[in-house]
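Sending over a structure as structure tokens; questions will come in a sec.
Note that one protein chain of the assembly has been removed; the remaining protein chains are unaltered in position.
When the chains are written out, they are named A, B and C in that same order, and each has its own residue count from 1.
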Amino acid sequence: MIGAGFMGAAHSQGWRVAPRFFDLPLAPEMSVLVGRDAARTRAAADTWGWAESSTDWREVLERDDIDVVDIVTPGDSHAEIAIAALAAGKHVLCEKPLANTVDEARRMAEAAASAQRYGIRSMVGFTYRRLPATTFARDLIATGRLGDIRQVRAEYLQDWLSDADAPLTWRLQKDRAGSGSLGDIGAHAVDITEFMTGLRVTRVAGLLETIVSERPVLGSASGLSGSAGAGRGAVTVDDLALFTGRLENGALASFEASRFRLGRKNALRVEISGSLGSLSFDLESPNELQFYDATLPATEQGFRRILVTEPEHPYVGAWWPTGHMLGYEHGFSHQAKDFVEAVAADEDPRPSFADGLHVQEVLDAVARSSDADGVWTGVEPSLAPSTLSDRAYAAS
Amino acid sequence: MIGAGFMGAAHSQGWRVAPRFFDLPLAPEMSVLVGRDAARTRAAADTWGWAESSTDWREVLERDDIDVVDIVTPGDSHAEIAIAALAAGKHVLCEKPLANTVDEARRMAEAAASAQRYGIRSMVGFTYRRLPATTFARDLIATGRLGDIRQVRAEYLQDWLSDADAPLTWRLQKDRAGSGSLGDIGAHAVDITEFMTGLRVTRVAGLLETIVSERPVLGSASGLSGSAGAGRGAVTVDDLALFTGRLENGALASFEASRFRLGRKNALRVEISGSLGSLSFDLESPNELQFYDATLPATEQGFRRILVTEPEHPYVGAWWPTGHMLGYEHGFSHQAKDFVEAVAADEDPRPSFADGLHVQEVLDAVARSSDADGVWTGVEPSLAPSTLSDRAYAAS
Amino acid sequence: MIGAGFMGAAHSQGWRVAPRFFDLPLAPEMSVLVGRDAARTRAAADTWGWAESSTDWREVLERDDIDVVDIVTPGDSHAEIAIAALAAGKHVLCEKPLANTVDEARRMAEAAASAQRYGIRSMVGFTYRRLPATTFARDLIATGRLGDIRQVRAEYLQDWLSDADAPLTWRLQKDRAGSGSLGDIGAHAVDITEFMTGLRVTRVAGLLETIVSERPVLGSASGLSGSAGAGRGAVTVDDLALFTGRLENGALASFEASRFRLGRKNALRVEISGSLGSLSFDLESPNELQFYDATLPATEQGFRRILVTEPEHPYVGAWWPTGHMLGYEHGFSHQAKDFVEAVAADEDPRPSFADGLHVQEVLDAVARSSDADGVWTGVEPSLAPSTLSDRAYAAS
Partner (left out) sequence: MIGAGFMGAAHSQGWRVAPRFFDLPLAPEMSVLVGRDAARTRAAADTWGWAESSTDWREVLERDDIDVVDIVTPGDSHAEIAIAALAAGKHVLCEKPLANTVDEARRMAEAAASAQRYGIRSMVGFTYRRLPATTFARDLIATGRLGDIRQVRAEYLQDWLSDADAPLTWRLQKDRAGSGSLGDIGAHAVDITEFMTGLRVTRVAGLLETIVSERPVLGSASGLSGSAGAGRGAVTVDDLALFTGRLENGALASFEASRFRLGRKNALRVEISGSLGSLSFDLESPNELQFYDATLPATEQGFRRILVTEPEHPYVGAWWPTGHMLGYEHGFSHQAKDFVEAVAADEDPRPSFADGLHVQEVLDAVARSSDADGVWTGVEPSLAPSTLSDRAYAAS
């Protein structure tokens, strides 16, 4: 695993726990943790249970005893590492967003397509796909329970920037973070919509907004670009994104990614309305799915709060009895499981790098629409169709 | 209408509004309002829309142009007025509780049974039966959607006595009010349970509790018994009742009536669990019914929030389009409608005085159980079976 | 009252009930109901309690014993009637939308401004402003409890067009209805946002969509334009509107008006996020307000479900005790009360015709943006500033 920040803890938990609950075809070994700072990486390896640590990811890629590379570094290094890892014949799991730019993401997807021909697998880490409730939602839709998809509302609401005196960090500067709310949480809203509905976003219209444009700079060591030492510095990424997307079947999806919805902490919410039914999900109640079945008698229709904790629900049977709740990090165990199973079965796991690229293309189109006074803007496929097998590029 | 207090406003609204929305077979005329104080009764009659006012209910009972008597006085006068009204050949609607004692209620039920032979109708005013959601719940159960009724939880939670310095009023003194939380709100919990399930409570075990036993006496004019002028006086009724009831089919129902559940304002809640499904209702969300259908596939089961606002739902078609909510006083319009229709159809409306008597018998058994250290105590029918037709005494 | 359709029943209930619960300075008399068909209008007058009926509104406007005209006809006749009524010196209450076009609305607002100089009052009927919860929300915001308004989400979700085989009616044809979901329910979303925040929408970007564009035509008598007898006819209004608005303080509001959100029956929902707190309202739970207070300790923050049923809450004291719910039509009683009080106090009630015009201008800008590929489009004031006193045009 390359990267020793917050997501490293989550991925480590996934690798550690998955084989304890799922009967995996291959046994993952937590071999090497790679970070920048030797001492801190060593300590993290101890805490998280990696056998070794290193500060040189290129060296690690050369080792024969390494089969899988899990990339959890910041987005601006994903392309370089992932492409090298694929070239070295390693299966690659890369945390989302796939990259900070469409161009990087495209090169990664091309590398993945090339590697795929040699049986090398790659996957991007949209873990919210792997909750029992979201996967079950996808299944209900795939079997036609909603009929034709008519409308989608997808929002990812947080509030951690509400305090205008929260300090400026590198996450709020474009040259470091690449994007703000759009890339960080808007990406999840787009991916979960495409995952659940099986439909791609083809055109968008929207705007990116920076609600609080200056924030206090703390200390001299922050190394923030554009800040004048003490005082306040400029926020150069969006903290609110509002956009509408046209899905490939013609349906409209409206999206919001905000870090200013005071009181909403981690509310990735999706409501999908079809001709026969509706589904509603909220990540703040992650074990529940609301299902409205319009084929029932009119007097008996209503949103049904399904506790997605039955052994027959996706992933659940491996865990606890009915009614016992799963949490945030279970998605990482499920991701580890699905990745290992795909590798063992010689199959391509989803979401593929091409899927991750597509999400970046959508976000890029949003930014272009925002720059163009909100006009409808096409999502431009940047991969040559011949690059990919049809299957890998179809909506998951 | 006899009585000019709070419930008078609600009943007046029922009589006023019902004929505007329902196509009634007879046209109610709001003729005379009877109260104690001439001036205040005159003012109330003007406000509420009664043509005349009076302070002599006996005189009014003698009038030939009066067909219906609606009694909304305090419970200790119900028996005298209702029995006289029935004897005078008037149809009688009597607010709950039917009476303050079982003996009075029994005499009223006997009078109602006698009058019934001459086509005189009587009804007791448990209006919470007449909400679309509660009536629809009854219908679902009656058609077998819950299967065998296994368990009931019924609670009526309020908090207006939570402040220990809330003053002593006549409602908190036994000689005036008859009962406390048990008779006031526990009666509703019992009635709604019997109404929805169609099952009588046959035995009970429980306790009555007075959580705050002394309260400030305000002023000298309060006329409260047992108070020593200024200072504090004794609360002589229960402010919490906890009891368990055995239903006639063997199922158990647990009841709570509390005025100390801080934060719960008017929470009459019933959850009924059967072998095939469950239902849950909360008066704080009066237009909703939660329905759990265990005959669906295991992965799709869940409590379904039905908005009981479809034209096909009981009473709803007369009002507004789907999704437009009804409020508290609509129950009184429905009560007026049902009463008028029963009179016109020459049928006995429900809940009958015998139903009201039965509720009093249940509450009486709770009090006896509480006095006897909580032992199980039978609900003793006080009416001779021959007094009543089978139909009138069967659970509604 | 002119107009004898659905809204006539609601307005009649308001006029009938308001004086029974509120101590009004003037006593409304329900004099004449005006409709097109003599027999049906006569029957409606009887049902709703109007003393007389008429089919000639011009004649009624000439009567000296008429002081107030309440207009509940379809939108295309509002302008003609309202302007004539104001010219005749009658106070006018006009149901929303103020008119079907900006031009008509502008002429109405001009007429209202002229009449105002002679003490003639006018008001447009956005009754959702007059619920205890929405008014209390406005009060909390006005006293600064949310701090600076940062973001608004306002949506009005219904599902009655979800069935693609629901028949074509005049409401789905532009020449008759003027607008679809935008004018019918989107107008409410805009008005409630401006009412609660006290901020005007100044620019918009969005799109209007017709999800189901052809529907079955029933019978030959439908008289629908463009339909070819049997078969299917074209839906010529939007059934979904998605737009973003810039408020005058710079905050962004995102709006949705949909008749295809399956399972949502009458969900006018507003969530307002400020720098110090948030508020959330849902018309499907009309007696509740969710309030998030970010000035509390971090560990104790959360959305608080306030039952807006305390006697200290707006309008509530006149009705029932704490915890007893109000319904849809109570807004019409509150509207009647507020209108009568304003007339008696010689004050201009709100929302004024100028407020109603402004909403039309917002909707018009949305339509223009939709026609222009979604670009940001200014809301153009059509009234000369000199026409209006500042007070009447400031956000309410």
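By our rule, a residue touches a chain if its C-beta (ideal position, glycine included) is under 8 Å from a C-beta of that chain, and two chains touch if they have at least 3 such contacts.
Here the structure is a predicted model, which means the values were calculated and not measured.
Visitor: Could you tell which one of B:39, B:87, B:164 or B:344 touches the chain left off the display?
Guide: B:164
Visitor: Touch as defined at the start, partner being the missing chain; which of B:89, B:321 or B:374 qualifies?
Guide: That would be B:374, which touches the missing chain.
Visitor: Just one of A:267, A:289, A:354 or A:379 touches the chain that is missing; which is it?
Guide: A:267
Visitor: Which one touches the absent chain: B:102, B:242 or B:268?
Guide: Checking the options B:102, B:242 or B:268, the one contacting the hidden chain is B:242.
Visitor: Touching the absent chain in the whole complex: find that residue among A:231, A:297 or A:323.
Guide: Within the whole complex, the residue contacting the unshown chain is A:323.
Visitor: Which residue numbers on chain C touch the omitted chain?
Guide: 136, 291, 298-307, 310, 312-313
Visitor: In the whole complex, what residues of chain A lie against the chain that is missing from view?
Guide: Per the touch rule, chain A residues meeting the hidden chain are 6, 9-10, 12-13, 16-17, 20-21, 47-49, 158, 160, 264-267, 283-286, 307, 309, 319-330.
Visitor: Given the full complex, what residues of chain B touch the hidden partner chain?
Guide: 150-151, 153, 159, 162, 164, 205-207, 209, 211, 240, 242, 244, 252, 254, 256, 258, 260-263, 271, 273-275, 277-278, 292, 294, 301-303, 369, 373-376
Criterion: only the chains that are shown with their structure count from here on.
Visitor: From the centre of chain B, which other chain's Cα mean sits the farthest off?
Guide: Chain centre farthest from chain B's centre: A.
Visitor: Need the central chain here, defined by C-alpha centroid distance to the all-chain C-alpha centroid.
Guide: C
Visitor: In terms of C-beta pairs in contact, which two chains are most connected?
Guide: Of all chain pairs, the one joined by the most C-beta contacts is A-C.
Visitor: Distance from the CA centroid of chain A to that of chain B, rounded to the nearest Å?
Guide: 55
Visitor: Report, in whole Å, the distance between the mean C-alpha point of chain B and the mean C-alpha point of chain C.
Guide: Inter-chain centre distance comes to 37 Å.
Visitor: Hey, how far is the Cα centre of chain A from the one of chain C, in Å?
Guide: Centres of chain A and chain C (C-alpha means) sit 41 Å apart.
Visitor: Considering chain A alone, which of its residues make contact with at least two other chains?
Guide: Answer for chain A, listing residues that touch two or more other chains: 301-303.
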